[in-house]
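Shown here: the complex without one of its protein chains, the others still in place.
Chain IDs A and B follow the sequence of writing; residue 1 opens each chain.
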Amino acid sequence: MTRSTVPLQTAQDTALQVSGLRHAFGETVAVDDVTFACRRGEVVALIGENGAGKSTLVKILSGVLLPDGGSVTVDGQTKHLSSPSAAVASGISTVFQELSLVRSFSVTENLVAGREPTRRWGVVARREAVKRSEDILAEWDATDLRLGSLVGSLSLAQQQRLEIVRALSRRPKVLLLDEPTSALGPTDVDWLAAQVEKVAASGTSVVFISHRLGEVKQICGRLLVLRNGRLVADHVVGEVTDSAVFEEMIGHTLAESLQAPARATMADEPMLRLSAVALRGGGAPFDLDVRPGEIVGVGGLEGQGQKQLFDVIFGIASPAAGRIEMDGKPLRAGSVPRAVARGIGLVPESRKDEGLFLELPLRDNAAIASLRRWTRLGVVRRRAESVAVAEILRQLNVPPGRLHREVATLSGGNQQKVVFAKWMLRRSKMLLLFDPTRGVDIGAKAEIFDLMRAHARNGGCVLFFSSELEELVKIPNRVAVMYGNSVAALLSGEHLTKTALLKAMLGIGENP
Amino acid sequence: MTGDTTAAQSPRPGVGSRVRLRDRMGQTELVALSVLAVTAVLTLVAILINHNSSATNVIWSVFALSLVTAVAAYGQTIVVLTGGLDLSIPWVMTMGGVFLSAWSGSSGGQGAAAFVAVLLMGAIVGLVNGLGIVVVKVPAVVMTLAMNGVLEGAVLIYTNGAPNGSAPQFLVRLMNGRGAWGIPYSVWILLGAAVLGAFLLRGTAYGRRVYAVGASRRAAALAGLRSNVIVASAYVISGTTSALAGALLTGFSQQSYLGMGDQYLLPSIAAVVIGGASVLGGRGRYVGTVAGVLLLTSIGIVMSGRSSDATKTVTFGASVLVTALLFNRSRSHQ
Partner (left out) sequence: MRTGFPRPRGWNDSPSRTWIGSLGVLVIFLVLYFMMTPGASSTSTPTNIADSSVVVALAAVGEAVVVLSGGFDLSVGSVLSLVNVILATHFTATGQNPVVALVLACVIGALCGLVNGALVVFGRIPTVIATLGTSFVFSGVALYFLSQPGGQVSTSFATMLTGSFGVIPYTGVLTLVVAVAWQYLRSRPFGQAIYAIGADAKAARLSGIRLAPNLLRAYAISGVCYGIAAACLTAQTASGDPSVGDPLTLTVFAAVVIGGVRLGGGEGSVVSAVCGALILSLISDLLYAGGVSSSYNYVVTGAVLVLAIAVSGSLPQAATRRWLAWRESVRDAVTPVASR
């Protein structure tokens, strides 16, 4: 596949101009003074790790979110992107990561949604709509999608392709593709590349958001790198090495506070054993053991099954096949109370929605899983509870006197510590941590790692997923890399390097 | 947000030491306190305006009725805390009152037994509500609305349109008698109920779990709580308190009548909302609800005679809306 050539640059050629875009969620700055421009017909990649600000940027450009500051110009005119329909009207068409299709509508109905052709009296001209949809599918090589079938009955890949086709059919000035290949296989990716080339040739600017470097190099001509909300690099594809790009994506974090992984003595009998477990979505069966005293890391690009792995262990979801054992005894899947009772605790991905009760005070948050400890005849013995909670918080270095404050008033780092406190008070043996350091300041990050190591030293075990390679290399004893809804590789010791991790994550075998 | 970075060893107060009152209270309690203050002023004004004893009697009886509302609103508070709504209160109350008066008879013992039986009925109705909502996944509004209708029909059938019997003596005395300083028993009970109710919500493990489920069902499930059981139990409690409210009302009026519960639904909801509970669940204190009840009561007193049911109804509806606008805005996700 040829990349789009770089035409001569003229002011009139600029299709999209983003200037000084800024947006913060409370204290966290998601997008920090981002400025860039795209020419007509240019295919630009926007890459960065999870949490780099890509999705916030997309939300702003597609009209879902109003930025705190900055401006967006399309074809020289400043646009106020106050809603998704305003964005479409301004010439920006978006392929959303979470798909914007209505499942109970058919392919045709989704294709014409919001712009149905009408005939006399304003009635929707259905025959015309069907014809138009036919033409659209033919134009963009997607005739395998049956017009009348309900979107809910299509496979995820087909749905994603439909989402892409719909955005293409709007003939936008700017096309935003947000992780458009997350459900696509290699043939479909080639298909996408061909369509992108087609639409770019007709003058559309394409912004391709992804963290899959391989595809990006195949499809795009220019590379913008986002890290921590800032635009850190702007390269022409082919003029920069992969490793240089990786470094820009990852940055230099925590080098000094990361020590060697805990060399705790590990028992031989595993605490958690997964036997021939297969995850839903066609993953291959795998085995995984976690021994007491061990810290096992989990790595993987978005959507490779890591979330499902954690869900299955914690009882949120059931595996498609396989057995789970805790302390040698079988653990029946699909029940969170059972998992909690057996000593498993989850520090979830989204602490605000899933790990904390934001309007409740700190004490209630920390104690919620262990109320039995202080309950006599149904009544909670406040004093004993407060003493226990205060003690744990002291160990976690959360400032005292905060017991009655609503947890929402704490900083991200301290909030995460409260989630930890919940399981420490429960005396859980196995901690599952999903991206525990996301959105957490550096000081608190180091403390969280210390907590993990202390837990392991005390005989507990830790399974943690991180999207930062640096962490995966330095902290755990072993790392399980997820690819295709299965554990594709288990790296440890001297095999545990950033390059090896990345290769495994990208699904690249030994031959690059 | 509040300079919460990791602190060095700061001098720490003992766990039981006096933390400043303002710090202990969240926004809800502040609202409840201010509502109570307004109520106190309004009540004083009302008493001053009507400075003859017959008017004072009227005021006391209105407070007795507040007890009824406050009891019904207790169940509503818990249901709202879990994120639901109980629209079956009117006819559970009427059912409670009707069956109580029908079964009471003349002996005190029979009256007491009837009282317990009626509470049990309320609990069973609540259980059916809860199961429908949690197991069959009928939306709370629909389930309780349907239950309300079913009970209306059932009670109509049972009484053939004419409820009979009278309230047991102990309830009549409770709701109409006077205690120390000429203040009716019912006012003392109201205070006691407020304290007890608030304690049950704040001080028990069950109450904690209710708040957790209401604050975030997802986080509650991920903490190992059995959300379904907790939600269903909220409706059981609401059914019981509604039946209790009906019994108390019957005691006050010394008899039951059809539709006696109808005018208590809306105040129960309005009181909960005014008291600072968010109808999205998780936030609110029973103290706030009681304050809300008292506020509505005192508005009623001040306006009584001068205004009709119309103004009261409109005011209640408007207060629900205004409070919803103020408190629910911040949590909207759009």
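The rule is simple: contacts are C-beta pairs under 8 Å (C-beta built on N, C-alpha and C of every residue); 3 or more make two chains touch, one makes a residue touch a chain.
Everything quoted here is computed from the prediction, not taken from an experiment.
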{"item": "Chain not shown, its touching partners among those shown", "value": "A, B"}
{"item": "Selected residue (touches chain absent from view) among A:17, A:55, A:108 or A:486", "value": "A:108"}
{"item": "Candidates B:71, B:100, B:269 or B:293 - the one touching the absent chain", "value": "B:269"}
{"item": "Sole residue of A:124, A:201 or A:384 that reaches the chain not shown, by the stated touch rule", "value": "A:124"}
{"item": "Contact set of subunit B toward the excluded chain (per top definition)", "value": "85, 132, 135-139, 141-143, 145-150, 152-154, 156-157, 160-161, 266, 269, 279-280, 308-318, 320-321, 324-325, 328-329, 332, 334"}
{"item": "Sites on subunit A contacted by the missing partner chain, in the whole complex", "value": "62, 64, 83-85, 88, 94, 96, 99-106, 108-110, 113-116, 118, 121-124, 126-127, 129-130, 133-134, 146-150, 153"}
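Please note the rule applied: only the chains that are shown with their structure count from here on.
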{"item": "Contact set on subunit A toward subunit B in their complex", "value": "26-27, 314, 316, 336-337, 339-341, 346, 348, 353-361, 364, 367-369, 371-372, 375, 378-380, 382-383, 386-387, 390, 397, 399-406, 409-411, 413-414, 422, 441, 443-444, 447"}
{"item": "For the subunit B and subunit A complex, residues of the former touching the latter", "value": "1-2, 4-7, 10, 12-13, 15-16, 19, 23-24, 26, 203-206, 208-209, 211-212, 215-216, 218-226, 282-283"}
